[in-house]
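Working notes for the structure below.
With one protein chain withheld, the remaining protein chains of the complex are depicted in position.
Up next, chain A:
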Amino acid sequence: MGTEALRVVRAGALTTVQDLGRPGHAHLGVPHSGALDRAAHRLANRLIGNPETAATLETTLTGCAVRALRPVLAVVTGAPCRVTVDGRPAAWGQPVPVPAGAVLDVGAATHGVRSYVGFAGGVDAEEVLGSRATDLLSGLGPSPLRDGDTLALGAVSPRQRPAAVDAAPWPAPPRELVLPVTLGPRDDWFTPEGLRTLFTGDYRVSAASNRIGLRLEGPALARARDGELASEGMVLGAVQVPPEGRPVIFLSDHPTTGGYPVVGVVHPSALDAMAQARPGTPVRFTPAGGARSGR
């Protein structure tokens, strides 16, 4: 196990420990969870020489700050932001040495929503079903960070080296989300008009979005039938339509079963972009049509 290596100076609006989640347990009611922007989480680990399963910190809009209790190597990816060590500017997207006693400050996101803070050795916390991820729906995993908390880091293997890169490629947070959708399994719960609305309506990301789902504002989808479904399994990226008609797209901490119809499923290639879409970002759905679109 690791030793205490960090003290939380400023927890920020919502900072959680994340990794690649706990897949394979949905039949027990255990959500997938894990980093919302997986590419950014993986990149943080690669840049610092960790395996991609190591845990990082996921911040939300306002960043966070931690004091190093011993020398640590850190890196910030995902939503771009100002990074400082004891007030002095440090690189974003590159390994940053933080001396013992110094404060690493991950500033508010200048674009996007979620920054990822990786540390050599990875954030250590008790594993639950093979994952250290905080799951805000079920309460599994460590609690969100609070000011004054201490965090442990895992052991760094002697052969571990940060990646030698000058600049890491990084996709800009989306100005507009274009989401490829495969219809089903419950598209027959909506009228043809309702399905037209899905693909032509102007939607925007709602401020009520969270790690469970990206909520949308915009036109309601007309239903072909009333009532609710008998509970059925739900997947990451499912576009679920509650009775009031505005779609909710399920993200990492989504419930494993639900009773509202899923009109379609967003292609996994769009999940990382959704993690970085701020409230107000325009959203458009397009038929997936088998095409694999990148981010």
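Throughout what follows, a contact is a pair of C-beta atoms (placed from the backbone, for glycine too) under 8 Å apart; a residue touches a chain by one contact, two chains touch by 3 or more; residues count from 1.
Keep this in mind: contacts and distances are computed from a predicted model.
J.: One chain isn't displayed here; going by UniProt, is it "Electron transfer flavoprotein subunit alpha", "K+/H+ antiporter subunit F", "Allophanate hydrolase subunit 1" or "Response regulator transcription factor"?
T.: Missing chain, per its UniProt entry: "Allophanate hydrolase subunit 1".
J.: Decide which residue listed in A:Val8, A:Ala26 or A:Leu177 touches the omitted chain of the complex.
T.: Hidden-chain contact among the options goes to A:Ala26.
J.: In the full complex, which of A:Leu69, A:Ala108 or A:Leu129 touches the chain missing from this view?
T.: A:Leu129
J.: Touching the hidden chain in the full complex, which residues of chain A are there? Just list them.
T.: Against the missing chain, chain A presents residues 23-30, 128-129, 138-140, 182-186, 188, 225, 227-235, 237-238, 255-257, 259, 262, 265-268, 288, 290.
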